[in-house]
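First comes the structure, then the notes that go with it.
Missing here: one protein chain of the complex. Every other protein chain is in place.
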Amino acid sequence: MSFDESNNWGRWGSEDERGALNLLTPEAVVAAARCVRDGRVISLSLPIRGATSSPAPATVPHLRGRPLPQHFMSIDGGDYAAGTRPIGAGLKMADDALIVTPHGTTTHLDALCHMWSGDALYNGHPADRVRSYGAGRCGIDKAGPVVARGVLVDVPRLRGVPHLAAGDRVEPDDLEGAGLRPGDVAVIRTGWPLVWRAEGPDAYWAGQPGLSARAGRALAALDVSVVAADNAAIGGLNGRQLADEGPDDDLHLILLWRHGVHLAEMLWLEELADALDGTGRDDFLFVAAPLKIEGGTASPIDPIAVL
Amino acid sequence: MSFDESNNWGRWGSEDERGALNLLTPEAVVAAARCVRDGRVISLSLPIRGATSSPAPATVPHLRGRPLPQHFMSIDGGDYAAGTRPIGAGLKMADDALIVTPHGTTTHLDALCHMWSGDALYNGHPADRVRSYGAGRCGIDKAGPVVARGVLVDVPRLRGVPHLAAGDRVEPDDLEGAGLRPGDVAVIRTGWPLVWRAEGPDAYWAGQPGLSARAGRALAALDVSVVAADNAAIGGLNGRQLADEGPDDDLHLILLWRHGVHLAEMLWLEELADALDGTGRDDFLFVAAPLKIEGGTASPIDPIAVL
Amino acid sequence: MSFDESNNWGRWGSEDERGALNLLTPEAVVAAARCVRDGRVISLSLPIRGATSSPAPATVPHLRGRPLPQHFMSIDGGDYAAGTRPIGAGLKMADDALIVTPHGTTTHLDALCHMWSGDALYNGHPADRVRSYGAGRCGIDKAGPVVARGVLVDVPRLRGVPHLAAGDRVEPDDLEGAGLRPGDVAVIRTGWPLVWRAEGPDAYWAGQPGLSARAGRALAALDVSVVAADNAAIGGLNGRQLADEGPDDDLHLILLWRHGVHLAEMLWLEELADALDGTGRDDFLFVAAPLKIEGGTASPIDPIAVL
Partner (left out) sequence: MSFDESNNWGRWGSEDERGALNLLTPEAVVAAARCVRDGRVISLSLPIRGATSSPAPATVPHLRGRPLPQHFMSIDGGDYAAGTRPIGAGLKMADDALIVTPHGTTTHLDALCHMWSGDALYNGHPADRVRSYGAGRCGIDKAGPVVARGVLVDVPRLRGVPHLAAGDRVEPDDLEGAGLRPGDVAVIRTGWPLVWRAEGPDAYWAGQPGLSARAGRALAALDVSVVAADNAAIGGLNGRQLADEGPDDDLHLILLWRHGVHLAEMLWLEELADALDGTGRDDFLFVAAPLKIEGGTASPIDPIAVL
């Protein structure tokens, strides 16, 4: 009944389950590393806030109704203050545990098994191999690290607004000046997390801006390896937190399912946008290394931009 | 009673809680990126195997008695095979959750709050700020991404053995030819995970090779930013899975606590060792981006080497 | 560093950590059993709804901001429908896991360590023994099963209303006709869960009816063993889900802390109330057996009334 008890720890990924990450050739990686000029490293993730002794977990942007992260200490400084004896001649330690459901709650990379239509995943892999004990095909353990040239598409700045509105859609025109090349990570800024910060959860949940289907097709045609965005679902959402597009135009089906383009969602792009603003550059080394969760549908990540 | 409900998502790390990661200056980052020559990307992590419907989680190297990862699907392909209706006109999805306790169970980066002696953490931060709702000082959220030059110290190959024995200790001599510079990540291979694979858990638990205290001091003196190793505790372990050293010589106290050198443990270094063997090079771009778990004592990571 | 590795599985409870449960003498238990006349068994708990693939967990009454139950299958019928092979000659199985934080999320019994003031728990036990690895004093494992005469105090019916309003408080007068005797479980119905069902979460969260401090003192004076109610905190709550009383009048401090009266919260009493209505009886055999969670601050329970 087991999922995978092999000792193939060295093996990681099979070509036909990596999708567009196959575009990350050695040549592309070398070129991406050459994007490092200033040496500034910027984290692109939201915090994972799991202190359940208070409503703190609910204060970070998330989709309504999702199970929020839970973080627990199994031993900590408070215990020593209360009288717990150190180990041996004086060693003290803190230890902890994390419960996390990445989709809709934190910055994460989708596995190719996350969404599909019909009976087959991306590339024809059978969907019935995605079972309770993990995805036997196209799990996040098959993805491998993303080391690529990243390009920021700062849509609010292009349009001269602080952030897109819930009903706004990123269109192919917005992507045109970005100079995206095959293998690049398209990093799409909508600015929507600013709404959470400034106006609170209800405003954030009233809908979300995102890519239009046409923009999704344009990115697929450009052969990007990953689409990363600061909204929750790449495409836009309505007030019930659902996509309005039908299957032909659903962004996950276009990018993840039909073209094997991995999706990174819920990034925090404000620092990156500020750093690039006015510099005339929009590219950088992008690195994201998903945890090798066997059969996982996603991994929480801290994607980084190295300028 | 809350831990941190601020909206400071952009802020990451405070200088006095980052320890040796402050060595990762922009200049060092630029130099590290220049180590990329071949464009080959190698993952340095063990898998996270959490399918609890079988004993699979117990088949990956771990310290005896630790709570192993648990991975659950909340909806999957099996459900659709059983009759679950797709969303709307045909969308299907898989969703999941992960429970993980990094220390002793998987590849991870230690936060500076993980170990201490007396009443103060690294740099004098009060240990009583490490509480049930997270470490208010020196948590893993304060670390920030590691982007540095990595140097492999392949001790078994230096000594002409397939792997070190449980009682072996890495000594300063082993480090001498490595050309370590300030800010580098010292990646120490003992080969011990091969024992799990070849001989099983009991052999792995019979003890572990690791750094001697003198080697730990040498690394601290070299101003490395991180020490990363494929054993479970940087230092060696006896058959009860404890360190034999007293507080003066304990590797965590020397490196993590006294010098603020972050520790990455339980790496899988076999592929990297094979890739570098015979090439005359031992350095590469090392990247590890811990999840921004607020108040965490560690984060699971997939560290990568870019050759 | 361990909490309790003894083999004292037979031992359960120590007299000075059981509080008012010491009133459950053999004689009281025999008398309670004699309350059984009709043989009807009524469950007094809310469901534990943990299917996180949808917002289902949020549809059961709970305090806003609390971590909701999570229930996962590690193998199920969907997996077999998708092709998982049975064990041996045909055995199939379903297996699961539950994550639960009882306070504020489901029907539960509070341990005596749940609330206190100053440095001591109930009966002078040191509060600093309540640590990250469990409560070394007054944990729910010390409580033991509750087998007692239960008496329903159906306050809405006494007052001729369908349910109390958020600002209403149960007063000593309401308790007077109930015929409560030492050792009884006082089961207090406010009807507040009906508000969740009829008007939704926001109405439920706008405040809660509950016992006044005077009523709490009256119950303590009557030497009841347990106070069980269908609201979330025995006492009333304001719109911020907090009690308005100061320490002298806080219901948890009066009952749980000063008098060792265990509290059962978030019961579902509608069926019981209907069954007793018009019968002229208000007593029954009450049984609640908390899980022996070592060092726990509470246990989820399904309390039962046997009429």
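We call the chains A, B and C, going by the order they appear; numbering starts again at 1 in every chain.
Here is the rule we go by: contacts are C-beta pairs under 8 Å (C-beta built on N, C-alpha and C of every residue); 3 or more make two chains touch, one makes a residue touch a chain.
Small disclaimer: the values here were computed from a predicted structure and weren't measured.
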Hidden-chain contact residue, picked from the options C:56, C:165, C:206 or C:220: C:56
Hidden partner chain, touching residue among A:30, A:63 or A:81: A:81
Absent-chain interface as seen on chain C, which is shown: 1-5, 7, 9-10, 12, 24-30, 33-34, 36-41, 43, 45-56, 59-60, 67, 69, 71-74, 76-78, 80-81, 86-103, 113-118, 126-135, 141, 144-145, 147, 193, 197, 242, 246-247, 250, 252-253, 268, 270-271, 285, 287-298, 300-304, 306
Hidden partner chain, residues of chain B it touches: 1, 52, 54-55, 57-58, 64-68, 70, 73-76, 78-79, 81-85, 87, 99, 101, 128-133
Hidden partner interface residues of chain A, rising order: 51-53, 70, 72-84, 95, 97, 99, 132
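In this text, only the chains that are shown with their structure count from here on.
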When chain A is superposed on chain B by its C-alpha atoms, the rotation angle in degrees, nearest 5: 180
Same-site or different-site touching of chain A by its copy chain C, using the half cut: same
Geometric centre distance via CA averages, chain B-chain A, whole Å: 22
Rounded Å distance between chain A and chain C, as computed from the means of their C-alpha atoms: 41
Where chain C touches two or more other chains, by residue: 52, 70, 73-76, 78-79, 81-84, 132
